[in-house]
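For this view, one protein chain was removed and the others were kept in their places.
For chain A:
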Amino acid sequence: MSWDQMAPLLADAFGQTMYMVLSAMVVGGVFGLIMGIGLYVSRAGNLMASRTTFAIINVAVNIVRPIPFIIFITAIAPLTDLVVGRRIGIGAVTFAMCVMTSFVFARIVEQNLVTIDPGVIEAARAMGASPWRIIRTVLIPEALTPLILGYTFLFIGVLDMSAMAGYLGGGGLGDFAIVYGYQQYDWRVTYGVVLIIIVIAQLVQLLGNTLARRMQRR
């Protein structure tokens, strides 16, 4: 295949990857943050301690997180069908990615919140701040630097998940590398795509590090 034929296909694949990855980062970011904060505050002795809430989120995270994504996609197919209306295609893959990303990020968020000095939260409580206010004005700002780094770390995992999309006809760069590179014995294509992925990952890491450094004015 010539470069002229391949270029538009590569552009499509790039677009599909970006669509999947950014959707998962946004949706998974929001839900992961909520679940992670939920995990943290509901833990015994914390701001909104609740045995049941903690147990539910904790068990869910522990069950979902270790499942390899390729298996996870098929495992939640019935749910995907219910929500997206299809079991294959980019929509189905994106849905599965959003769910998995939420659970992965939840744990990252929780682990970063644990590093906050409990004394600072206690001080805010002593000043009469409500739990909701403490979450917004103490927890998140105090853990912002590690949260940004954790979110950046998450991006690489999500990029990795998107490579599996080919199995469900989701397209994307991973699929492109396999179909037009690996299966055609065209190593230039394979390595070309790998290079693109590396560049994306590098750029995002750079962005994350820069942002984190900006936040860390202490």
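Definition applied: a residue touches a chain if its C-beta (ideal position, glycine included) is under 8 Å from a C-beta of that chain, and two chains touch if they have at least 3 such contacts; residues count from 1.
By our rule, contacts and distances are computed from a predicted model.
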Practice problem: Match the chain absent from this complex view to the correct UniProt protein name in "Methionine import ATP-binding protein MetN", "ComF family protein", "Alpha-D-ribose 1-methylphosphonate 5-phosphate C-P lyase" or "SUF system NifU family Fe-S cluster assembly protein". | Solution: "Methionine import ATP-binding protein MetN"
Exercise. Pick out which of A:27, A:56, A:144 or A:211 touches the chain that's been left out of the picture.
Key: A:144
Quiz item: Among the options A:74, A:130, A:184 or A:210, which residue touches the chain absent from this view?
Solution: A:130
Exercise. With the missing chain put back, which residues of chain A would touch it? List them for me.
Key: 117, 119-120, 122-130, 133, 137-138, 141-142, 144, 215, 217-218
